[in-house]
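Heads up, one of the protein chains got dropped from this complex, but the rest are sitting where they should.
As written, the chain order gives the labels A, B and C, with residue 1 at the start of each chain.
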Amino acid sequence: MSNQDIIRVKNFIHGEWVEETGVEYTPLYNPSTGAVIGEVPMTSEKTSLAAVDSAHGAYASWRKLSVSKRVGFLFDMRQAMVNKEEQLAVSIALDQAKHISEARGEVRRVIEIIEAACSIPTLIQGETLDGIAKNINGRVVKQALGVFGGVAPFNFPALVFGWFIPYAIGVGNTFIYKPSTQSPLFMQEMGTIFQEIGLPKGVVNIVHGNRSIPGTWYENDKISGVCLVGSTNTAKKMAEACGRGGKRSMLLGGAKNFLVAMEDVNWDVFIDNFIHSCYGSAGQRCLAGSVVAAVPEIYDELVERVIEASKKVSVGDAMDPDVYMGPVISAKAKENIENYIEIGIEQGSTLALDGRNPEMPEKNKDGYFVGPTVFTDVTPCRRIAQEEIFGPVAAIMKIKDLDDVLQLIRQQKFGNGACIFTQNQYYTEKFIAEADVGMVGVNVGVCAPHPYLPFGGIKDSHLGTDKVQGKDGIDFFTQNKVATIRYAPPAGVNEEGERTDSDKSVRSCVAQ
Amino acid sequence: MSNQDIIRVKNFIHGEWVEETGVEYTPLYNPSTGAVIGEVPMTSEKTSLAAVDSAHGAYASWRKLSVSKRVGFLFDMRQAMVNKEEQLAVSIALDQAKHISEARGEVRRVIEIIEAACSIPTLIQGETLDGIAKNINGRVVKQALGVFGGVAPFNFPALVFGWFIPYAIGVGNTFIYKPSTQSPLFMQEMGTIFQEIGLPKGVVNIVHGNRSIPGTWYENDKISGVCLVGSTNTAKKMAEACGRGGKRSMLLGGAKNFLVAMEDVNWDVFIDNFIHSCYGSAGQRCLAGSVVAAVPEIYDELVERVIEASKKVSVGDAMDPDVYMGPVISAKAKENIENYIEIGIEQGSTLALDGRNPEMPEKNKDGYFVGPTVFTDVTPCRRIAQEEIFGPVAAIMKIKDLDDVLQLIRQQKFGNGACIFTQNQYYTEKFIAEADVGMVGVNVGVCAPHPYLPFGGIKDSHLGTDKVQGKDGIDFFTQNKVATIRYAPPAGVNEEGERTDSDKSVRSCVAQ
Amino acid sequence: MSNQDIIRVKNFIHGEWVEETGVEYTPLYNPSTGAVIGEVPMTSEKTSLAAVDSAHGAYASWRKLSVSKRVGFLFDMRQAMVNKEEQLAVSIALDQAKHISEARGEVRRVIEIIEAACSIPTLIQGETLDGIAKNINGRVVKQALGVFGGVAPFNFPALVFGWFIPYAIGVGNTFIYKPSTQSPLFMQEMGTIFQEIGLPKGVVNIVHGNRSIPGTWYENDKISGVCLVGSTNTAKKMAEACGRGGKRSMLLGGAKNFLVAMEDVNWDVFIDNFIHSCYGSAGQRCLAGSVVAAVPEIYDELVERVIEASKKVSVGDAMDPDVYMGPVISAKAKENIENYIEIGIEQGSTLALDGRNPEMPEKNKDGYFVGPTVFTDVTPCRRIAQEEIFGPVAAIMKIKDLDDVLQLIRQQKFGNGACIFTQNQYYTEKFIAEADVGMVGVNVGVCAPHPYLPFGGIKDSHLGTDKVQGKDGIDFFTQNKVATIRYAPPAGVNEEGERTDSDKSVRSCVAQ
Partner (left out) sequence: MSNQDIIRVKNFIHGEWVEETGVEYTPLYNPSTGAVIGEVPMTSEKTSLAAVDSAHGAYASWRKLSVSKRVGFLFDMRQAMVNKEEQLAVSIALDQAKHISEARGEVRRVIEIIEAACSIPTLIQGETLDGIAKNINGRVVKQALGVFGGVAPFNFPALVFGWFIPYAIGVGNTFIYKPSTQSPLFMQEMGTIFQEIGLPKGVVNIVHGNRSIPGTWYENDKISGVCLVGSTNTAKKMAEACGRGGKRSMLLGGAKNFLVAMEDVNWDVFIDNFIHSCYGSAGQRCLAGSVVAAVPEIYDELVERVIEASKKVSVGDAMDPDVYMGPVISAKAKENIENYIEIGIEQGSTLALDGRNPEMPEKNKDGYFVGPTVFTDVTPCRRIAQEEIFGPVAAIMKIKDLDDVLQLIRQQKFGNGACIFTQNQYYTEKFIAEADVGMVGVNVGVCAPHPYLPFGGIKDSHLGTDKVQGKDGIDFFTQNKVATIRYAPPAGVNEEGERTDSDKSVRSCVAQ
């Protein structure tokens, strides 16, 4: 790739693509090859504040549009994305190196999320309680709050856009979005779509850079709230800053998700779902199933089947149709995963399948690849069973029974997802009731809720009270404003609505 | 129009256009000219039953599609209608002779109704109440019921389609639709759209004919419910038959709607809305404001302003862009309206503006025209103040005060809509609380609720408990099925989910 | 019992106990002994109309009370019932001859239903959709309708009161209640409670008699709706009359409920629940499990276990603490059940346990007793498998698999309840999704939903669209009135709320 092919990523400020000048740019890589394919500006605080001003200015008129009109833009956005579906997927497969078939799936999912957001006129309805006392009515209206800022992680450049922006703007707010500097290309496409559908200037602004961007938000009177999908560490730091600044926040953090196999497991269902859950997105997702817990009577068979299936998982270029799993996001990510594999070995677990440094064709030899890796005989307190590795590494442990694994899940600092594989309804209901997480799956490996239902965890996986998607999506981006309204008769009219000077006789057709 | 131009209206049975043979056909007129433009089959019971079979057969698989897939057809239907918007409007302006600008408005409204129906995955969500007792959960699911039949009136061929079919099929039922024989052309377009979007065969069937069509439904085990927009008389007859046959029914009937002007009326708002309400659709709609009630201090001015504005309303061909109001639906309708004008005169009201037999250009001289007609000095019990005229005839009466008119509304047999014109919040809230109708308007002339909110009246205007549109639309076409689920541990497992033979010690990383 | 001990049942009209004169009285029996214990007036139409007038008059002010105040009466009613719990139970055990332990259960359940009705201020909240267009708001308010009439069956004198009256009056209607002439005593207690808590006169009226009582409602302008728990035959007749009269109706009819046992049935759970379901209330309830369907591999064992357990069921006086099952309601009911047993034999089923004419102690020798009765080898189309016997008679049939029994349930004319006994979640979910009834149970024998969830069937078991209890309870007794409200600035004020003559400069403390 020659120098002139380098993509110079731009900010999208007040409806226009703007090239940031006078700042450092960070290189953008294709993780499948290690090649530099672009550069991303470390945007200045001044530009960041210009984005805030744009969003704040746009809010005044945007919030006054009828909800039908605002949702009309979502209908159009959806159609525009349908029309560009492949182009959007390729943008993800390129910089984030999500395998193209998964990238297509992510774009499809976002289209469904926007369809769900088209329910906003239904979801945003408030409540009435008339006659709470004589001539007093109560009314609850769900109102937008102002400008929100959002920070995205590298691993789901489309999905996180879908969680934040359609809901935030559909209910009447405006938005500033900071994509990951490692996967900015998807939003470069979306900004153009915003222009095509005529979204008013300033309703969505896109700014690239580091933590100095959200740094301009926390104490800023023009900002109403902040959202994030990122690490727990970042989430806590942002929560602290938001608390200090008095901003509402919804911050999705890290995870460590159990896949629990009971004695009546359906093997086909389990293995299919395990592969998808553990190796999909090369393990870089907050719902990856990275701890496999099996009861004693099936433990040995499970280990054997998992290793056999894992060996068949093909690794390679994200654009190669014959490949199942692409690279991880960066050289540093690769190193971090390999480091965890060392730790696993050191703490005494058995490395049953070692995915480090898989063989690659010439063009991918500098890509950031880690193959399927399986540890067995893992015990609960080891770091590979407790910490988020964010790579294709499975830790298999033996559990005593359902209660045993429920306790392990409860002791975890994370609380994102947990899945059980069983056909028994007691196990199912017990698990749903007691797994101390935000999302539960039964015979599924990735327990991502349907776009019409809320998505999010608890404990260290989610700071804040509202989740994304569905009714929760409305709650975070609105307040429930309550009006208490007393109305009294005008002068000369009594409590019955009669003029005090008028004839009181009733005219009745029935009585005639 | 030569004989070969006559449109031979077809039934739409199991996804195909089928010409009915061996039965009588009734002529279809263009009310703007009185010309015969087509013919409509009086379909046989045999064909009607074939439609039932088609719908019943289709139900088995249609209901099992995921709600997202069913709603996907609504997204496609909406887009197809957007693409054919003008063609659909012309079909209404032709046989129903709604003025083309109003016909466009009706089509636009139906598109919005379908957009609202795209919220079905949100609206159809049931409820859970877990842990209602130890190991017992409760669950409510909103489920489709089977096949519904619907009968439409002539006056809103598109709107009534929108009220019934998107909701009925979106939640999982299948449908048989009988359009009015006076305005069948809109559905001839829609059937083709159903084919274009690949709606499964039998999900919607269209059958033309008389009351023998619903006659095949009432005692039919394959039919779950019946809906109607029509006269109160028809509604009661159908309610009786449905009761006898054990079918649920939602039957919208006639109306007589008050427009109430208070002393602080904003004249511009009132007159604009009066004209639209009384003369729109040539007065042929269930929300037409046909009784104008004014308090004494503004009564004289109101009469003067109403007459002045009414005189300016142009009458003519439904396709003429310079015209405001088209013809009424038929010669018989015209005669009926003229008969009411006679009754008004006979019972002593003042005919302040006589719209009978307006002058028309040559091509429209056989059209069914009645011009704006205004009675003044009407008293409440006169027939023109009590009965539905379904034509452009206003009855103006003087009221004493708000309480007076609220009593008149309460004494009415109908209970569809009522509107007040005021700027005072006490009047507003009192009217909303006490007007004994299903729909209230404040400073609007046609109080049709927004597509996301329910539409319907009470008393003789609405038989049944559910209305159309929004959450009500879901309720009629589904049942709330309730499951009570007990789950008990499998053998060898105690109430805590522990194997009774396993080691009870807890493994805690915290405790290490 | 001497003549002077005969209870002369009174009507409760406008807050007073009134003895009906000049009419026939029908005897009231103690079904445990056959003794006459009272007499019940066949109230005149004149008195019935007086009750209507009372309720109609009371409505005007009752509906204007704040919802908190109306619900305050429910809190008080609940407490008064708690205080009289045993007395209320005895009243049921006496005339309806429900066994005293079950009678206590019924009273307890009604108290819970009233607790659920205390949620009315939450449930009755309407919706708002502000800004549906510029300066236009939409609002939905759930409003009472007027006077409702309700007719109760003999078998649940307390429960049916709980389904109708707390919801009907809590939302603002007034009520006329006709208890069964076979079990009027419970409401004699309740009327006194209404007086004690100071319920305004006319809010609830109690009238005893035959179908001429509801006969005064159907065409009566003062009545808004009718509800019933009774036979399907009565329900259809009332539906027809309500349709003719334009009244909304909610009419619960008959039932025939399957208990389905799968191959993984938990025997203890099944047998316990079968006994309770089939023999509780002596089989006289709409959720009695009267068809037992078992898959082939457990059929023989199930037959054996059912007969063994049925033989242990003790029959006797409703007040005897050692008895499980009391008598049926009347000599005629007994005869009817015995007739069905004959039919069962004639159509070829095996009478494996014959409960006719069980031996009784002297004092109960004239009571109306039928003991547990079990038919085996029943095939689906036999009358004892299709018709409601309303007595302690079980019909056991062999089914092929889950799909087989789902088809049988679908073909039934009734659609009230159905229960499955299994531990498998596929069977559970399939059954919940596809059993063509209104209420489903899993590992429970009587699938009565929790008081916070709706109760009711479909098909011939329920005429109308709303069920009782929970959100459904609100829907039937209210309408969703929709207001569309336009507000425009007063003269001299522009769209921004500014006086057109005032200085436009903004005063900002921030800018200082």
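Quick note on the criterion: a residue touches a chain if its C-beta (ideal position, glycine included) is under 8 Å from a C-beta of that chain, and two chains touch if they have at least 3 such contacts.
This structure is a prediction, so every number in the text was calculated from the model and none was measured.
Note on the undisplayed chain: of the listed residues A:I13, A:L28, A:V67 or A:V140, the one touching it is A:V140. Only one residue from A:S101, A:S231, A:T379 or A:N443 touches the chain missing from this view: A:N443.
Touch with the chain omitted from the figure is made, among B:T234, B:Q407 or B:T428, by B:T428. Note that of C:D53, C:D221, C:D320 or C:E429, the residue touching the chain absent from this view is C:E429. Listed here are the chain B residues that touch the chain not shown: 64, 66-68, 121, 124-134, 139-141, 221, 422-426, 428, 442, 510.
Touching the omitted chain from chain C are residues 68, 71, 75, 79, 112, 115-116, 118-119, 121-123, 125, 130-131, 135, 137, 379-381, 386, 400-404, 406-408, 411, 424-430, 432-434, 450, 452, 470, 485, 487-490, 493, 496-499, 502-503, 506-510, 512. In the full complex, chain A makes contact with the omitted chain through residues 127, 129, 132, 136, 138-141, 143, 145, 221, 225, 232, 235-236, 238-246, 248-250, 266, 269, 413, 423, 428, 432-433, 437-444, 447-450, 452-456, 458-460, 463-467, 471-472, 475-476, 479-488, 490.
The rule is simple: only the chains that are shown with their structure count from here on.
With centres set at the average Cα position, the gap from chain B to chain C is 33 Å.
Distance between chain A and chain B, defined via averaged C-alpha coordinates, is recorded as 41 Å. Among the residues of chain B, those in touch with two or more other chains are 428, 432-433, 450, 452, 485, 487-488, 490.
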